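Just one protein chain is left out here, and the rest sit where they should.
Presenting chain A:
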Amino acid sequence: MAAVPGRAVFRRGVLAGTAPGFRDRHPYLPFILPAVLLVTAVIVFPWAFTGWMSLQAWQVGGERRFVGLANYARLLTDARFGAAVWHTLLYTFLAVLLPLVLGTLSALVFDERFPLRGFLRGIVVMPMMATPVAIALVWTMMFHPQLGVLNYLLSLVGLPPQLWVFDPATVIPSLVLVETWQWTPLVMLIVLGGLAALPSEPYESAELDGANALQKFRHITLPLIAPFLMVAVIIRTIDAVKSFDIIFAITQGGPGTASETINLYLFTQAFSFYDIGYGSALAVAFFVLVVALSLALIWVRARTNWTLSGGA
């Protein structure tokens, strides 16, 4: 494995001797090179290999032959893939919106000064740092229709029991509940960063004009933290689209295929059906979707010409 580069490489003249002027144009190349090699091996190579495999008809242990774009053509007519795309979009929309709203409200509260603030912030952050499999397991027990604590809590406020992740109609909202519980803290942290950088002058003049708290939030705070909300939306979208651990550990895409997102369908094709070619085409399509979505959001952010305080 590539380690920290030896001192000798950096001594004056070693690289300059082999390629005159090269070292001056790229003085930091030796710092970056080991990482470039590593990233090429474990990240860029898999990208390229996946692209190549997606053009083959290839079952594990079977014959491999070149089929061109046939796997991609199959995607277009695959109803199960269409359903997976719909599940992914629905899940992503909800899993961005809910943490965004709740995280912003939480940040407004945690921006105040109160005792034990740091420690309590540590508690709030715990769900996003905890091991996903471990929390998925406990959520599965809490979702249990007969013995689960969630239905008991519903009964306390007079609501009928639910089937949660065991009913195709409620499985996606139930999973979004877990995802929201897990990732609202991240939005809170991002927005807290925005609130900490707010100037005090607009509030002072608004005070003089007799503005109430809601007006101040709507007309001063919200526009000023908008760039941070946008960052939160971008990060949340990227993470929600490719959410896997929680869904896989709780439902494995079920009941039936009711919560099967693209990510889970990809896993099933590649590692349950061992269809490497089609699985790779799915991976490429998914990769394109995620990157396109992210770049579109980043483009929107750049277009609106917001500048981040502290951003380079």
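To be clear about the criterion, a contact is a pair of C-beta atoms (placed from the backbone, for glycine too) under 8 Å apart; a residue touches a chain by one contact, two chains touch by 3 or more; residues count from 1.
In the analysis below, contacts and distances are computed from a predicted model.
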Chain excluded from display, named as in UniProt, from "Cell division protein FtsL", "NADH-quinone oxidoreductase subunit L", "Carbohydrate ABC transporter permease" or "Carbamoyl phosphate synthase arginine-specific large chain": "Carbohydrate ABC transporter permease"
Positions on chain A where the hidden chain makes contact: 1-5, 7, 10-12, 26-32, 34-36, 38-39, 42-47, 49-50, 53, 106, 109-110, 112, 114, 118-127, 129-135, 137-138, 140-142, 146-147, 149, 152, 181, 185-186, 189-190, 192-193, 228, 230-232, 234-235, 238, 241-242, 244-245, 248-249, 263, 266-267, 270-271, 276, 279-280, 283-284, 286-287, 290-291, 294, 298, 301, 308, 310-312
